[in-house]
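For this view, one protein chain was removed and the others were kept in their places.
For chain A:
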């Protein structure tokens, strides 16, 4: 028979009694712990973008834990960060609502936003309360063009990203001996795809590329065969697609089926080359596909850790995790510099200082007069084997581009 605690000794009872009384009698000790700093994370936890929200949350939680384990916010006597998650339910209206909820929960700032439509309404809602808002991935230029004092964007905007994408495309082509002369643009016909197509149509011809066709398609698309048949007839050297995941899957699979083999597929904000899910499920169709997108520094050891955390949870790693991890880091630095969790002081600190960019390849983050991080940079990725490699710029690259992919 094992010894049980059926009879508590008098000494034990006394000891615990004393301990309990002293705890109750000394609330001053508890008061010494500084109040935690509440930080809001606005992400689509449900709805069409739920997967993105989930991955973003993993990144933010990881950073909060890291900061708290290292002693919290030093300027506030070791105050811990307390992450409050708001669900934008993948739509703009609910995004504004969730921001209101975060406001009533008493957060010091809101981080995230994810999609442009959601970030636009959410930052506007936060502006009413002078609540600092740092955007994670939304690219619409207008987000920082409205003169909102509370709004900052950590990631590159649309114009910055396309400029980088075009510059790297020229380099890629030049380095390979200019195999690409003709380009076909395939895009979804919403704000994102048509905006991108318009920029490409303007900028590609002066760079020496001939655009043979611009093909728009609706989202959701039921079928991509006709798009692919047109591509087969035109036989362009390069395909530049910009659409969402499902349409990319459909197109890539149909390209494979119809035996259309361009010399390259070069996507901007989309495509298989920033989705491990696609690489895992359709390794053949994904081979060699390039993308220019938000992407964490592959050389940082924290990137590897985050990736492990995500895959251990049975999920596919994507850029949402490193970018939200880094966002929390920037916020913590801003609070340190402000020396206060006061909103106005945080806004002031965000506007006036430089920050380490976590594991994003941004060098020093510095928000310009409009609140845009002027050093934000997308990376060029390519699916090589079963992995996604960074091919440009050189300082972050962990592989050389394979180009052209089909002779």
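The rule we apply is simple: a residue touches a chain if its C-beta (ideal position, glycine included) is under 8 Å from a C-beta of that chain, and two chains touch if they have at least 3 such contacts; residues count from 1.
We adopt the following convention: contacts and distances are computed from a predicted model.
If you look up the hidden chain in UniProt, what protein name do you find among "Multiple sugar transport system permease protein", "Ribosomal protein S12 methylthiotransferase RimO", "Acetolactate synthase small subunit" or "Putative branched-chain amino acid ABC transporter"?
Of the names offered in "Multiple sugar transport system permease protein", "Ribosomal protein S12 methylthiotransferase RimO", "Acetolactate synthase small subunit" or "Putative branched-chain amino acid ABC transporter", the absent chain's UniProt record gives "Putative branched-chain amino acid ABC transporter".
In the complete assembly, which of A:154, A:282, A:317 or A:367 touches the absent chain?
Within the whole complex, the residue contacting the unshown chain is A:282.
Using the document's definition of touch, tell me which of A:82, A:189, A:336 or A:398 contacts the absent chain.
A:189
Which one touches the absent chain: A:142, A:159, A:210 or A:246?
Of the listed residues, the one touching the omitted chain is A:246.
Which listed residue, A:217, A:263 or A:329, touches the chain dropped from view?
A:217
Considering the entire assembly, which residues of chain A contact the chain that has been omitted?
46-51, 54, 90, 189, 215-218, 220-223, 225-227, 229-230, 232-233, 245-246, 249-250, 253, 256-259, 281-282
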